[in-house]
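Yeah, one chain of the complex is gone here, protein chain that is, but the others are all in their spots.
Per-chain residue numbering starts at 1, and chain names A and B are given in the order in which the chains are listed.
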Amino acid sequence: MKPESMNKLPANPERATLEGKNKFLGFWFFLGGETVLFASLFGVYLGLRNATNGGVTASEMFELPLVFIATMLLLTSSLTSVFATMALKTNQFKRMIGWFVVTGLLGLAFLGLEIYEFTHYVHEYEHTIRSSAWGSAFYTLVGTHGAHVFVGISWLTLLIIRNLKRGMDLYTAPKFYLFALYWHFIDVVWIFIFTVVYLMGKVG
Amino acid sequence: MQMKRWRNAWRFLPLLSVIALTLTGCGNEQLTTLLPKGEGSEMQFNLMMLSLYIMIGVFVVVALIYTIVLVRFRRRGESDNEIPEQTEGNVVLEILWTVVPIILLLILAVPTVMATFALDEGTEKVPEGATVVKVTAHQYWWEFEYPDLGVKTAQDLYIPSGERVYFELASKDVLHSFWVPTLGGKMDTNTATVNKMWLNAQEPGTYYGKCAELCGPAHALMDFKVIAQEKEDFEAWAESMKEASSQASTDQAAQGEEIFANSCIGCHAVGADGGNTGPNLTNFGDREKVAGILDHTDENIKAWIAKPSEFKPGNNMPAFEDQLNDEELNALVAYLNGLKVEE
């Protein structure tokens, strides 16, 4: 029985073919566009963060422990996706899948916390997307990020199911690699949300 | 053949501008920016001219090279198969046409920045004794309030001439823009913020104002007037506005007053009494225009009250054609025409 890593794949299998190169570059550009998308949302949020319309304010409402746990979940998932990428580069397919499963589960936990958080705000503080301009900006920014997490988890699930039997080759490597890129991006965005929305909101 | 066509084409542009200018002159002297009558509009006009002269200078250079190229460097028919020299560029020329425009723009930029700040001067801290007007834009009319004088009016904006009058601009519904071209440039009226500017009419007179931001179907008709008067005339006007009586002088007008109290006062105020979702009518009898656009005749007033949206599509005033008969309308008109503060 030979170890997985004995299969002959070039270094950086995700970029070994022209198609892989194209995908790699194209996806980076896509993330550039996504950056502008989130930057716009952050701009809107900063413009409206004090527009509470007489309702609850950020410093009254946010509970940092909850958000801290969510942040830790997502940061850890980013780390596990790095492990998965390392496995990908050394051509250890099963190991990669394993780490990606952990990544997905952590993402799912994060999403669950976010849903809990939102319902908590709505029921406890009557803070909704309609109650003030700040409410609209908050749910739109954080919700857009949440939607990205959801899309990521669905994408990952599909990738794993489709390619579980197929193993690693020059055709599947770019697919997994792009997902990892995407996941890191979502993570970075969250760090900004944590700072701009929650920390700055708490400080006032 | 082709030669001739091109030469004709060239004559065409200057010809066109001459035609356009002679056809239209500088425009209506109460509306045009080209015959400025305000401190602000004059500063703006001077900058317009400075930038225009610089740009015409550039255009002349381009036109000259262009003409030479089109005349001298034509291919003379299919048989002209000479391959011209494949020039890569010319460093001196390229530096020249980079540096010269930068210098020209610097010449323009300095007075530009100075004027931008000058036009904002004093808006944050209004000088002692200056007249302040709060302008509120509505679909599709203008409300003017003089907080220091305790006077409110609409459509006709009275200001003292020969001094800067300070404005606080806001909007009640959608975005509008407050523009009196002959006196000075425009400023938007926003819903969430208050904008500040000043205008200075150098001589007494009547000037046209317009809304310059698309605000709905009747955007085109959201006109108003600025009436600039000598300081003492303006003060007298403000005084009489404060003391304006809404008392009717004839029987017919008295009947009209009653109708007004039943049907109109919820939206229109006379003096301090009444709502403010519609224009204040304290000096309605003095106004040259009905609703800012129609000539001030009894027929027009009646037609307007009967069916306002015929004249300003999409405006908020309900139609009264089914509620008031002709006699009632006549009485209302008599009352409204009596609302005067000037002789």
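Everything below uses one rule, namely that contacts are C-beta pairs under 8 Å (C-beta built on N, C-alpha and C of every residue); 3 or more make two chains touch, one makes a residue touch a chain.
Following the convention adopted for this analysis, contacts and distances are computed from a predicted model.
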item	value
Options "Probable alginate O-acetylase AlgI", "Amino acid ABC transporter permease", "Pyridoxal 5'-phosphate synthase subunit PdxT" or "Cytochrome c oxidase subunit 1": UniProt name of the undisplayed chain	"Cytochrome c oxidase subunit 1"
Candidates B:V151, B:A201 or B:I293 - the one touching the absent chain	B:I293
Residue among B:K37, B:K186 or B:R287 touching the omitted chain	B:K186
Omitted-chain contact residue, chosen from B:G25, B:G122 or B:G275	B:G25
Touch residues of chain B, complete complex, unshown partner	2, 5, 9, 12-13, 16-17, 19-21, 23-28, 31-34, 40-41, 43-45, 47-48, 51-52, 54-56, 58-59, 62-63, 65-66, 68-70, 73-75, 80, 82-90, 93-94, 97-98, 101-102, 105, 108-109, 112-113, 115-117, 119-120, 169, 173-175, 177, 179, 181-182, 184-188, 190-193, 195-196, 208, 210-221, 223, 293, 313-314
On chain A, residues whose C-beta touches the chain left out of the figure	18, 21-22, 25-26, 29-30, 32-34, 36-37, 40-41, 43-44, 47-48, 51-53, 129-137, 140, 155, 158-159, 162, 171
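Please note the rule applied: only the chains that are shown with their structure count from here on.
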item	value
Chain A and chain B, separation of their C-alpha mean positions in angstrom	51
